[in-house]
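One protein chain is absent from this view; the other protein chains keep their places.
Labels run A and B following the written order; every chain starts at residue 1.
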Amino acid sequence: MNAWLRLSRSWRAYSSLATRSMQNTLAYRLSYVVNFASSFVLLIAMYALWNAIYAGREELAGMSWAQMKTYLIISFISNSLLSYYSETRISGKILDGSVSADLLKPLDFQKARLAETLGSTVIEGGLTVIITATVLAAASGIFKPDFIHSLLFILSVLASLLVKFGIVYIAGLLCFWSTGSLGIVWARMAVTSLFSGALVPLSFFPSWLEKLSLVLPFQGIVHTPASIYLEEVNVWGALGLLALQCAWVCVLWLCGKLMWSWAVRQITIHGG
Amino acid sequence: MSFIEIRQLTKQFRQAVKEPGLAGAVKHLFSQKYVDKTAVAGINLDIEEGETVAYVGPNGAGKSTTIKMLTGILVPSSGTISVGGIDPYRNRMENARTIGAVFGQRTQLWWDIPISETFSLLKDIYEIPEPLYKRNLEQFIELLGMKDFLHLTARRLSLGQRMRADLAAALLHNPRTVYLDEPTIGLDIAVKQRIREFIRASNQERGTTVMLTTHDLGDIEDLCSRLVIIDQGSLIYDGTLAAVKDRFARERVIHFQLEKADLPALREALDRMPKVTAEKLERQHVSLRFDRFHITASEVASAVMRCGEVIDFRIDEPGIEHVIKQVYEGRISLDEQHADKQTAAGTEANRR
Partner (left out) sequence: MSILRSTRRTLFLYRRLFSTQLKAILEYQTDFFIMIISAVLTQLLGIVFLWVVYNRIPDINGWTFWEVVFMYAMIYLTEGFGALFFEGTWRLGGLVNRGELDVMLLRPVSPILQVLANGIGMNGIGNIVIGFIMIGQALTKVDLHWSFGKLVIAILLIITAVAIRVSINLAANTSAFWIKNAGNAFPIMIHNLGEFAKYPITIFSMGIQLLVAVLVPFAFVSFFPAYYLFDKSTSPWIWLAPPVAAIYCGAVAYLLFRIGLRKYESAGN
């Protein structure tokens, strides 16, 4: 009985965090629109660039232009589920010291950040997905997968969100050791961009680079959901990729937990 | 024309009205409602050079808004301001050379460099001649006791230290006018004393005009000769501190410590004394509140001494605090007519 009570109470605590985060995101509506426009800009740039690259060519690295177009849009969706704003919120908390106030609260820092992130993702990501899904459905020349693959794709996107959270969280925690958050965030973005397949499908890489990318967790953000969507793998392959994503989610979560307790020890010994 | 001349100064703000909660946030996405709020409503004020003025009022009365307009960082909705012949908004930089300001919660110190570096930077910004800079700096370091933390960055200072440094920074270039917005907020009494002495010295030695907004009425008593009270955007009192105290801070409380008081006799005596209320009436402790315009302290003391042996006593003089509190609560009005009537009644009582 007691355990249930505690569980429901803590669940309420986290969900109210999420709701508050949603409210905040709505309050910054202009900021959201601008954020969206900002990532949309990148999408357009990439689209035009690839259009020029594919000019007069049927296929490159095994992908046709139609597949490439689709890939870009999927990449865009997967990436914009966790915005820059959510990311800097985590590192921001550590940098401005409000983390010490959080230590006093009976909340798990990691779970709390996840709750907040999910809250703002509902708004930011939700709108993004609706808009781009409409575009996808309406536009021509876009690849549309079969039912099973669509389902698996949606699951994969959700998993990719958790993977991205795991990475962003760890990057945010790194701010404990350095005092320049923006540097770490940019470094993370650059590394993630390349290795997740957001910039260019992993199949374009020379084989040694491709192999390296497949070993890292970043591919779970774009490459995995995109591969499932484009039916580059059959159902069993897709399930395998999903399993890999989930494995990474767990590994990243645990790493985050470990880093957090290490960091807390540092704070309580050295005093913020 | 006075040094600082303010005519019909008005400032209005537009504020967005939003309902609380998630529903309210969504609604606000689609339609915004605004309401006009008047922070300062047509005030007139004249200040001569070298005066020390306390600018007092409850929170939200319009104090900070007035100061911001005086320093040129906020533009009035209507009305005129002239400081030493300069319009602080239109000629902001020219005005900036002649003023110093301390805003209680915000600092003008550079956060991550030693205080001494901040001072050096200010010397270049205000183009302070070297001999003057050296002289002022030495004097300030001494008066404000800053030697111990000169080498520390502003980030590492305690509130008291930071406030002292801010004050030094504000006066380093010998401004003609200094605006102090809550300069002693949150400080301990020792630091407050130092700061008040410093401001007083500056006013007396250099003739700096001081305009001080504060909730700390000790600041006012120590520093200011003139009191201006603003409430809900309008001035409700403008005059000397002494006049206010003479007219309104007339109550005294005497606390007696007695061997053994004859309480019935005392009560009888109290009934015969005009406008004396007993705050505490016990065999060994008696506290009596009286209006000194109606009865003198010696009369009250004699009455008590007749009813028992007095071991010890002390007189509480309620400071300006009491008056201000009553003004805020609307219990007394500080306009001239009413005050005259009260004084007349008081002198009548004294003659009796």
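Here is the rule we go by: a residue touches a chain if its C-beta (ideal position, glycine included) is under 8 Å from a C-beta of that chain, and two chains touch if they have at least 3 such contacts.
Note that this is a predicted model, so its numbers are computed, not measured.
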| item | value |
| --- | --- |
| Chain not shown: contacting residue from A:34, A:103, A:212 or A:243 | A:34 |
| Full-complex contact with the absent chain, from B:103, B:119, B:256 or B:293 | B:103 |
| Absent-chain contact - pick from A:22, A:118, A:168 or A:184 | A:184 |
| Positions on chain A where the hidden chain makes contact | 27-28, 30-31, 34-35, 37-38, 41-42, 44-45, 48-49, 51-53, 55, 57, 60-61, 84-85, 177-180, 182-184, 186-187, 189-191, 193-194, 199-200, 204-206, 209 |
| For chain B, the residues touching the chain missing from this view | 13-14, 65, 68, 71-75, 89, 92-94, 96-97, 99, 101, 103, 106-108, 110-113, 117, 121, 124-126, 153 |
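One rule holds in what follows: only the chains that are shown with their structure count from here on.
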| item | value |
| --- | --- |
| Euclidean distance of C-alpha centroids - chain A vs chain B, Å | 54 |
